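Sharing a structure, written as structure tokens. Questions coming.
Heads up, one of the protein chains got dropped from this complex, but the rest are sitting where they should.
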Amino acid sequence: MASPDHQVVSAVTEQDAPIVHLKLAQQALDICRSMSLWPMTFGLACCAIEMMAVGMARFDIARFGAEVFRPSPRQSDLMIVAGTVTHKIAPVVARLYEQMPAPKWVMAVGNCAISGGPFCYPGQYSVVEGVDQILPVDIYVPGCPPRPEAFLEGLFQLQEKVTGRRWWPEPATKGGRR
Amino acid sequence: MNDDVFAGIPVLLEARPDRNRSGLLRDLYLIPEGIVPAVERLFAAGYHLEDISGLDTKDGILVSYHFDHFEKPGRIALRVLSPHDTPKVPSIANIFDGAQWHERELSDFYGVVFEGNPNPTPLLLPATDVTTPLRKAEASRVSLGDLIDPGEIVQMDPRFDYFAPKDNTDAESKEAEA
Amino acid sequence: MKHHLSPEQISGDFYSRRFEQGPDEDTLILNMGPQHPSTHGVLRIILALDGEYIMRAEPVLGYLHRMHEAMAEHRTYLGYLPNMGRVDYLHAVAWNWAYVGAVERLGGIEVPRRAEYIRVITCELNRISSHLLWWGAYLLDLGAFTPIMYAFDDREIILDLLQSVSGSRLTYSFLRPGGVAFDLPDTFLDEVKAFIPHMRARLPMYKALVTDNTILRHRCEEVGDLPLEMCRRYGATGPVVRGSGMAYDVRRAEPYGVYPELEFEIPTENSQDAMGRYLVRMGELEQCLNILEQAVQAIPEGEHLIKGAPKPRWKAPVGETYFAVEGARGKIGVHLVSDGSSTPYRCKLRAPGFSNLSLFAELAEGTLLADAVSILGSLDLVIPEIDR
Partner (left out) sequence: MVISWMHLAITCFFLAGVVMALGPLVGSFLLAPKSRGGDLGMPYECGMRPLGDAWIRFGVNYYIYALIFLAFEVDVLYLLPVSVVYHQLDMAAFLKVFLFLLVLALAIVFFWAKGVFTWPRRITK
């Protein structure tokens, strides 16, 4: 019962650079983009429920501009892969990524999207072990499912990646960061 | 119990299992041709199909149909043993429409061919590669008699001898006297 | 120039080509899903549309097939528990209970009474949180955004309660063969006692805000007319069959745990439509609160896990068993076969959503596309339990 080596098709990621490339304009635009990231509702499994919880009143992703969950890839610029990517849905994930307008980012939420998570065992035949085999992933949010706070931290780090600067206070953990 | 439900249907083996251990009220082993008439009887008696589950044993693939009743709860299991190389079982999808999906799932996982299924395409596995993943490696298969203890044998066809040698010495002695 | 799409771009895929031989002039073949806001995950339905009316529908499954049953043959009996929390993450306690009950039946393991009551309390709390999420998501599908905010507001209270017992918010795996893994924190019972009146005060507001809303009435009444006979042909159970007048509940039909000692009714409706299924689930919210009230009073002291409960390397006795539990969506069944080793020989999971969804093709024939969304919402689908 060896797992067949699935030929996983990865998404096309070519992008043309902007015609007018002014550094200042790009920085200003990046700040606007990071403050209004519109995620695409692409909830696959358990992490989708935590994605909904993040959108609701208690954890309230609206404070950071990302509460507009667009169902269609045409109007979204952040693809949150929240759940297990199986071989049957891998071409769909690649196609949805290709159908998103630039600039676009990908956030792999949950161990399934990062590395196949709890469904990796020798001889497994149906799970793509990590969505980064298909898409270029910008932010990994570990957890099974990750807590909504981890979701928000992932969003903050994406904003830091887009603008080069962190906009929100650090979480008060003992270790802190860097 | 209404014993006449299966009157006249060729039964390989009928047993009255220990209910609070196996959860079954009645347990019948039938030949493939006996499934459709038996299921028609159950349909007429108001039963509904719970699920169809497969079991890969050394003596072949055991297909178990579980039925239950809304008003008179009591689970009835019908079982068919089909050989590994050509597992063919007549389909009951035009009696219980819900069975179509259960049968397609079984043909995905075990490769059992249900003749007469209105839509025999793969259900859960990707359409391009159906790999019958639930079939066990030859070495790890266990024979039917070692797996299932049918409980007190009510009636047994001598050819169906999987349960005969070990645990029903009393049944044999009864046969010897009769 | 009619359009600039190359034929290769509109050539469909294996399932849609099989669904419709050649696309003709009159019917539009449309894929609803797998990425669709109202299919709650990755269910795909191919529709043949004549204008807004659905001529033919065919659900296509498998987009979230996570090999739960194949994994059972690679895990020990205790190692397989986390899978149970992920088969149906909205009512994970019921799935835990179904699997653990099957293992207990197989191994003949006793469960102390306190553990039985802990299971009832957490299972009913989880049922309320599952119905709340269904209620919010159903209204979201019908276009109302406010109810899901209220629903999640109450749901977060339950998640905190269950997190204090089990440690996780959603995918619980704290039940063990022979009881539960941890005892209740000492403030838990008081918090549940405080939660019950709070929730009872919220239900009339839900009724006024949504149930009596004429828009919802028009979107749900006479939609998805499901006669009892059709339920039986497809094997539908749970609120779907109770919405068609049959009071079938596994907690009464095949009693398990301490449910026989608790009094609660089984709400049913005879209207057989989406509104009937809706009212059944809203009625179940009240019944869950009744059960919680009785269980919180009657919970005895004692151990929460039996002495000599199975260790990770535990070997189950040879045999086969089938154990059914009433989940939020219907009858959850686990068919467990053991060959005496420490890993299950075969573990078949009977998911209620699988049978409840199989009647959608016949139910949605000839209806409006907007009503098909309402029918899907009223069936309360969770796709991972359907694809397993």
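Each chain carries a letter (A, B and C) given by its place in the written order, and its residues are counted from 1.
Please note the rule applied: a contact is a pair of C-beta atoms (placed from the backbone, for glycine too) under 8 Å apart; a residue touches a chain by one contact, two chains touch by 3 or more.
What you are looking at is a predicted structure, and each value in this text was computed from that prediction instead of being measured.
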{"item": "Visible chains that the absent chain touches, using the contact criterion stated earlier", "value": "A, C"}
{"item": "Where the missing chain touches chain A, by residue", "value": "11-20, 22, 25-26, 29, 72-74, 89, 92-96, 98-104"}
{"item": "On chain C, residues whose C-beta touches the chain left out of the figure", "value": "2-3, 5, 9-13, 16-17, 19-20, 23, 25-36, 44, 50-53, 55, 222-223, 225, 366-368, 371"}
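Assume only the chains that are shown with their structure count from here on.
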{"item": "Overall pattern in which the protein chains touch one another (line/ring/star/complete/other)", "value": "complete"}
{"item": "By count of C-beta pairs in contact, the leading pair of chains", "value": "B-C"}
{"item": "For chain A paired with chain C, centre-to-centre distance based on mean C-alpha positions, whole Å", "value": "27"}
{"item": "Computed distance of Cα centres, chain B from chain A, in Å", "value": "46"}
{"item": "Shared-contact residues (touching 2 or more other chains) in chain A", "value": "88, 125-126"}
{"item": "Residues of chain C whose C-beta touches two or more other chains", "value": "62, 65, 67, 70"}
{"item": "Residue ranges of chain A in contact with chain B within the complex", "value": "1, 4, 6, 87-88, 125-126"}
{"item": "Chain A partner contacts - residues on chain C that touch it in the complex", "value": "34-37, 41-42, 62-67, 70-71, 74-75, 82-83, 86, 89-90, 133, 137, 148-149, 152-153, 156, 159, 169-171, 383-384"}
{"item": "Interfacial residue positions of chain B with respect to chain C in the complex", "value": "20-24, 46-51, 53-56, 64, 66, 68, 70, 73, 75, 77, 96-98, 100-102, 109, 119, 121-128, 133-134, 136, 142, 146-149"}
